[in-house]
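One protein chain is absent from this view; the other protein chains keep their places.
Right after this comes chain A.
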């Protein structure tokens, strides 16, 4: 039986084939998929905010921030046997759900999340093989470690694979 592992908002998890991993209703959040090309051990993080420097919380949730979610996900992948040098990344999300005339920084959170995720992946030398970011629509994404494909469903735009 293939299972679908669910990842919630500000959450992360790992998966091994033939199971798949999924997160629903990504808006300005970014779904980051990291997978080991050789062992096919894969993981997904649902990132809400660009930087943990903004954090005003005593015990922060690492999965929430781009700069802490990626290292936390790598650690979890490594504990399952993945190797950092064979990790590849795919991204989706970072939409601007509402447009307002008053340019508030909070409203630009989607693009800022995407930038922060890319910066962190670049710093860790993890190549981004595919991405579907920006736009104005929410996404539901599901990654299949066997095919290494990320399926993306968007309201009114159907489903595609990257």
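Just so it is clear, a residue touches a chain if its C-beta (ideal position, glycine included) is under 8 Å from a C-beta of that chain, and two chains touch if they have at least 3 such contacts; residues count from 1.
Rule of thumb we're sticking to: contacts and distances are computed from a predicted model.
The complex includes a chain that is not drawn, and of the options "Xanthine dehydrogenase molybdopterin binding subunit", "Amino acid ABC transporter membrane protein, PAAT family", "Chemotaxis protein CheC" or "Phosphoribosylformylglycinamidine synthase subunit PurQ" the UniProt name matching it is "Chemotaxis protein CheC".
Among A:27, A:43 or A:145, only A:27 touches the chain left out of the display. Per the touch definition above, the residue from A:12, A:33 or A:49 contacting the chain not shown is A:49. Considering A:44, A:95 or A:121, the position touching the chain not shown turns out to be A:95 (whole complex).
On the side of chain A, the interface with the absent chain consists of residues 8-11, 24-29, 48-49, 54-58, 61, 64, 95, 97-102, 104, 106, 109, 136-140, 153, 155-156, using the contact rule stated above.
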